[in-house]
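The structure is given below, and queries will be raised subsequently.
Just one protein chain is left out here, and the rest sit where they should.
So that you can tell them apart, the chains are marked A, B and C in the order they are listed, and the count of residues begins at 1 in each.
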């Protein structure tokens, strides 16, 4: 069984190589491209209430899935060109966050990112 | 063999459940959190030249890997609360991009996102 | 009487010249710096409800004013290096938006940016 992320990264590398786009894919440029895609996702929710953002129509959900995918693709490209293992980095960061926000203190609090930092 | 992304998503869900944070994790809020993390990544490269951004010190590379991980975590959370299959969405979007930027026309061109759209 | 924006722009130019920072202030870099500051503002509101975001403590309001100021400074720098008259550009854009969102159709609708585009 092939790991889903490895298969996707291989496909992405092929896509970029076919178009000779590596020269444009500096980390600086890819970080810009990634935040632009993240903003297209934010745009879908900017005038929604939180409740509305949880109840998407099928059409909006499809558009949102495309923006998520675009952000994901640039995130993967960044991890590729920087040779960073994304899964390992996420596991490491989640462990750090677990220490920063211990269950007994963080439970049910939305002020976690200001009071605890 | 467990798929790496599935294992990470299960761990993330547990992290959120342990802290009772689901109530704050509306798509609207998660999209905001994701772009904030993406910006922390951009910050690392804002005064770098493109060449410098390809040659990170070990210390900066570690910091960048943490920002990448944070962005990834919120991306995964968004896909979880919206019940979107991230791998399937990425494959679908790459196929669409392949039609939008055919190899023979897009090869080696950095104006792809303005002239071809 | 000196116009407030002109006075601020003159001060900013002096600040940059004193530090010989013009060389780093390409539009590409300034756009990155501006979105990073905009994200620091977003961060203050990401876990707030909309109601909470309208009722800031004095401390949070001061922090928010600093992030607004930082975003504004980079916006002004961009207008300086690109030689764009920000006031004229805003007036022009507001006129265009007035045509795009006529009062009788847009009144009280939060779907304006999706249905009317």
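Structure notes:
One rule holds in what follows: a contact is a pair of C-beta atoms (placed from the backbone, for glycine too) under 8 Å apart; a residue touches a chain by one contact, two chains touch by 3 or more.
Computed from a predicted structure; not experimentally measured.
When the omitted chain is restored, the residue from A:3, A:18 or A:43 that touches it is A:43. For chain A, the residues touching the chain absent from view are 24, 29, 32-33, 35-36, 38-40, 42-43, 45-47. In the full complex, chain C touches the omitted chain through residues 1, 3-6, 8, 11-12, 15, 18-21, 23-24, 26-29, 31-32, 34-35, 38-39, 41-42, 44-45, 48-51, 53-54, 56, 61, 64-66, 68-73, 75-76, 78-79, 81-82, 84, 86-87, 89-94, 96-98, 101, 103, 106-108, 110, 112.
The chain not displayed touches chain B at residues 31-32, 35, 43, 46-50, 110-113.
Going forward, only the chains that are shown with their structure count from here on.
Chain A and chain B have Cα centroids separated by 2 Å.
The residues of chain C that reach two or more other chains are 32, 35, 43, 46-47, listed in rising order.
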